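Yeah, one chain of the complex is gone here, protein chain that is, but the others are all in their spots.
Note that the chains take the letters A, B, C, D and E in the order they are written out, and that residue 1 is the start of every chain.
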Amino acid sequence: MARKNVVFIIKSNPFSWKTFEALRQAVGASIEHNVSVIFIKDGVYALTDWKPELIGIEPIDKSIESLGMMGARVIAESEAVRERGIKLKDWGIEIDIMDKDHICNMTKDAEVVITW
Amino acid sequence: MARKNVVFIIKSNPFSWKTFEALRQAVGASIEHNVSVIFIKDGVYALTDWKPELIGIEPIDKSIESLGMMGARVIAESEAVRERGIKLKDWGIEIDIMDKDHICNMTKDAEVVITW
Amino acid sequence: MVNTVWIIKKLADFPELELIEEDDVIILIQDAVLRTPSIENWYACEEDTVARNIKIPEDRLVSYADIIDLIEKANKVVVW
Amino acid sequence: MVNTVWIIKKLADFPELELIEEDDVIILIQDAVLRTPSIENWYACEEDTVARNIKIPEDRLVSYADIIDLIEKANKVVVW
Amino acid sequence: MKLLIVVASNPYSHDFNTSVKLAKASLERNHSVSMFFMANGVYCLLREEIKELSERGVKVYYCAHNANQRKVKPDSWAESSSMYGLSKLVTESDRVLMFD
Partner (left out) sequence: MKLLIVVASNPYSHDFNTSVKLAKASLERNHSVSMFFMANGVYCLLREEIKELSERGVKVYYCAHNANQRKVKPDSWAESSSMYGLSKLVTESDRVLMFD
């Protein structure tokens, strides 16, 4: 079966079940696809040191760790991070900071784009 | 039991089940309260001649008609109507067009305010 | 040849313009039909437009079958 | 004496300023804690703020019990 | 204080979290709390948190029409009601919080 380039884009609702489900989906996909998970706009907040359990949401740490183990890339939009003046948490895996142009190119090159 | 001044404010999602449920709620309340249903911002679209059944939503005509029969007031924000250049449908009951200032005063005077 | 079909649900959520290429097509659905975009290749879902009583030129309206055909002809579809 | 307590869920949904009176109080909850308002009498739900790792001065933070007390003291509460 | 919390949001939303936490805080302040679930809020009746609130003294009501429409069959700790029932709860309550 063909391995595909699959890009997940998390662009809003960073502190929600949506982000949790998006990451679960990305982990599942990373087993047989080349997966990149890209956080843009308000989505970048999901990569800060927030506390999901305080607001009744399951933590996303395991999902991000799994993405790292499966060789998936995790990317944050540099403009979005800078504009919000936020600091990303150390998730134990490498988070690539990438500018909009590069993110555009990755999206264009992807075979499947899934947005949340 | 005390009859209360209850204001319902529909401010977004005009073409949705939310509007349908808000109106059902307002009809129920109008049996024993002085009800005003105020459409502001994008909410005013709900008073145009739209076709809910085309997008899988139940029509709101009966609810608006019932509001009229129960003596509830139905109000549209004049600025919101003008900015959007829309024409309100003839719902068979009187729709008051009211400016923001009046709507503010009604909201301030209300005992209960329910927003959608 | 259509490159990417962008299905847009809300206008506030409009994809960055740099994402859209010349041979891409934009299809407005749901409440996105309330405001029309400033770019060239766009269509609006007819049923969603008629349901909202919005005036959009006939030649911009597409049926669900048309949308499926556009998706089939394109390389890729993105719901944004 | 508090007149109306406004509970704000999203900043884009901020009530028109003309709605807010001098003796009103605003409480930011959920994602509304991401951006702070320009007016005087506001608080933010502590748990929602800490959960999002947002820095807000201590004296602006209120617990759920505080929120309930503010609602009790006010004439009216509006979730906007 | 008699507090009425109306929930029309689904159970995996911020509104669910907020309304549960506010209900708990009210109980701790010895207020009388009613919760009314309607629209997508009726799915909340399937969550343990609401059952627990009911056990701790929150009166739980729901719109029977919405529950029926969504094929949700609430347990007996939740009381079947209607939009007219909601209206009567508004009469009895000192404050109403609407989450949708």
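Quick note on the criterion: contacts are C-beta pairs under 8 Å (C-beta built on N, C-alpha and C of every residue); 3 or more make two chains touch, one makes a residue touch a chain.
Note that the coordinates shown come from a computational prediction; the quantities given were computed from them, not determined experimentally.
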For the chain not depicted, the shown chains it touches:
A, B, C, E
Missing-partner contacts on subunit C, residue numbers
7, 9, 29-31, 45, 47-48, 63-65, 67-69, 71-72, 76-77, 79
Residues belonging to subunit A that touch the chain removed from view
1-2, 4, 6, 17-18, 21-22, 24-25, 27-29, 31-33, 112, 114-116
With the missing chain put back, which residues of subunit E would touch it? List them for me.
10-12, 39-40, 43, 46, 70-71
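Criterion: only the chains that are shown with their structure count from here on.
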The chains touching both subunit B and subunit E are D
List every chain that touches both subunit B and subunit C.
none
For subunit D paired with subunit E, centre-to-centre distance based on mean C-alpha positions, whole Å
22
Could you state the distance in Å from the CA-based centre of subunit C to that of subunit E?
39
Could you tell me which residues belong to subunit D and also touch two or more other chains?
31, 47-48, 76, 79
Would you pick out the residues of subunit B that each touch at least 2 other chains?
112, 115
With touch defined as at the top, which chains are paired up in contact here?
A-C, A-D, A-E, B-C, B-D, B-E, D-E
